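Submitted below is the structure of interest, expressed as structure tokens.
Excluded from the complex is one protein chain; the other protein chains are retained at their positions.
Letters are used for the chains, namely A and B, taken in the order the chains are written, and counting of residues starts over at 1 for each.
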Amino acid sequence: MTAELVALPKHLLDFQGWNRKHVEDLFETARLMQEVLSRPVKKVPALTGFTVATVFFENSTRTRLSFELAARRMSADVLSFSGATSSMAKGESYKDTLLTLDAMGIDAYVIRVDAAGVPHQAARWLGKPIINAGDGWRAHPTQALLDAFSLLERLGSLEGKKIAIVGDILHSRVARSNAELLPMLGAEVWLCGPATLLPGGLPKVTMTTDLREALQDADAVMALRLQKERMDKGLLPSEPEYIAGYQITRERLGWAKPGAPLLHPGPMNRDLELEGTLADAAQSLVERQVANGQAVRMAVLYHLLVGRKT
Amino acid sequence: MKGELLLKNIRLVDASGERGPADVLVGEGRILALDGGDAERTLDASGLILSPGFFDPHAHLREPGQEVKEDLQTGLTAAARGGYTDVVSMPNTTPPVDTPEAVAALIKKSRQIGQARLHPAAALTQGQEGQRLTEARLLKEAGAIMLTDDGKTNEDAGVLALGLSYAASWGLVVSVHAEDAGLRRGGVMNEGPLSYRLGLPGNPAAAEAARIARDLEIVRYVWGRQRPDAKRPTLLHVQHLSTARGLELIRQAKAEGLPVTTEVGPHHLTLTDERLESLDPVYKVAPPLRTQTDLEALIQGLLDGSIDCIGTDHAPHTRAEKEQDLIRAPFGIPNLEVAFPLLYTELYLKRGFPLATLVERFTDGPRRVLGFRPIRLEAGAEASLTLLDPRSERAVDPARFASKARFSPWAGWRLSGWPVMTLVEGRVAWLGMGA
Partner (left out) sequence: MTFKAQIMSPDDVRRALTRIAHEIVEKNKGTEGLILVGIHTRGIPMAHRIAEMIKAFEGVEIPVGMLDITLYRDDLSEIGIQPKVRQTRIPYDIAGRSVVLVDDVIYTGRTARAALDALVDLGRPQRIYLAVMVDRGHRELPIRADFVGKNLPTSKGELVKVKIAETDGEDGVELWERQANPR
């Protein structure tokens, strides 16, 4: 008799309803997917006969490519929809768009959108597994999973580890998803940024405007992308002001534990949130994050699709 | 004297309390008697409740220009089915109702429709642009009952002060959507732990409280320089109160004797921001659903009279508009057709809120704010009346709405106290039972 997967929630919208066992089971599969990716033929027939739609109402080439390659490596058919270039621009609603796609026989949806909650609505409308590839400021669960996976790879365990996430926390789905996931795995999460870019309070994490306090003895540091439009909205006085207060520099990284890995979800503004060459330094996990993104997304597809065809 | 309609054996509930059963004889647009008499038509109303007709001081009926969301026909029908005999329509239409001609046209059309009576509110400033005042005197002559820039917020305190002063001199109420635009920013839900977690832009309670505090200062200022023979006491009506803090400010102002009134919407009395956990735009309203603490305070305010009346803020949109995401979907929900059964069930039945007080907030409360005489259920009173069925329980089914907006945050809620007949000056505007 073969062992069965731990039953995961039907969708990956955020980490509500997920527990540590779910994530560890998923990571176990992801580690085995890494082996598949090391083979001469980096493709397995597991999802033959499944069709995965990547529905990107907001453009994100990197995330889309990562998901589509993950699906193809599992032999799923991939249907690629981009809202920016299609009927959405003509005012078709999310629901109409999704129902139209659904009529084409889709087994699962990967949805990216600039506004929070659309993946939840899709879950109500479609009854198929929905994987949130980023919704507004709210959640980007596969990014958090690959961050945690990369951290585990480097640190062995996250139990009691201090992870500092620095930057525009308020508008960051990456920060929010990591703030849900990392404490679940035992980590102590610090969120740090300018007062105007910190939300009022999130459960199970510590928030501070003091960068030194956040980085002090940290086991890992994650810098977030700073959207330049924050300056236009009056939330930040200027770029130099941000750099002065919150840029991760070689010197400031020295406040963390020696060799503490540095993460960035990409795409990076070099010399804004990170000092120039820091992303290329030995302690940078940025490339591992991208590589692990593949394995983690293959695992997510496997867990959410296999045995659940409707 | 022979009447047109005899309602036999009916319980009477109005602001003065509960009485009956009585045999209410209606004719010539009035209540002729409470002890029966000959009538062309007799209805056994055993078990039903008779109330003065409901008056909604705040509804968006969308005509002219936004008929895809609602029009006078559907909006006034929805009102009649909700037990409303009178409705105030907001002027944030396309274009805004800011001329006497527009007001007159709405009234004329509403009379042809013959459902609930329409009392248009007109814009306080031309085009609702917050700069030049509208023609208060001419608007009143044409039938406008209130001036407001609702739909927008009155950012210029000076303009609001001028508008209040001028409107009061012609006996018109000014109502305000009291939210500070700068504090509110792009907020789509109550700012708090849930908005932080959901990553949705928050609208803090402070946006309402700060604006109410400012507006009360304006009232104090204008009232202080008002001549003592000013036509009407109510200068400022604060729309759709949503926060405990805002209520506290109004309570203090009233205690001080400032001429201020306020209303609360059915949604702020029955739903909290926790609903947004579902990320469903059906819970997106302005001002946003607040916390349980706010809800409890609002119920208390409604009970003690700090809040004068229920204003539905009926704000219909198309389903497609409401099926956008939480950022893009418009604010607002239809609720004319559920307001009373909702509060009858949730406040009276479940919390023991006094029925006569609840009825007062639907009837005399708004009439008092707007300068109408109250309706007492006695011989000689205007026969604008609502019959309610306290017995039958029914689930809210938006598909059956007369409103074009066929969605509801209360869909599936089992309610009782549904209106079964609405009489407007003795005329049957809605009859929802097999009689």
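Heads up, the rule we're going with is that contacts are C-beta pairs under 8 Å (C-beta built on N, C-alpha and C of every residue); 3 or more make two chains touch, one makes a residue touch a chain.
Not measured: the values here are computed from a predicted model.
Looking at the complex as a whole, the chain kept out of the display touches A.
Screening A:Pro45, A:Gly156, A:Gly234 or A:Pro258 against the full complex identifies A:Pro45 as the residue touching the chain left out.
Even with one chain removed from view, chain A keeps its contact list with that chain: residues 2-5, 7, 25, 28-29, 32-33, 35-36, 39-41, 43-50, 74, 302-303, 306-310.
Criterion: only the chains that are shown with their structure count from here on.
Taking the mean of the C-alpha atoms as each chain's centre, chain A and chain B sit 45 Å apart. For chain B in complex with chain A, the residues that touch the partner chain are 191-193, 195-200, 202, 278-281, 320, 323-328.
Taken in their complex, chain A has these residues touching chain B: 93-96, 113-118, 120-121, 124, 136-139, 171, 173, 176, 199-203.
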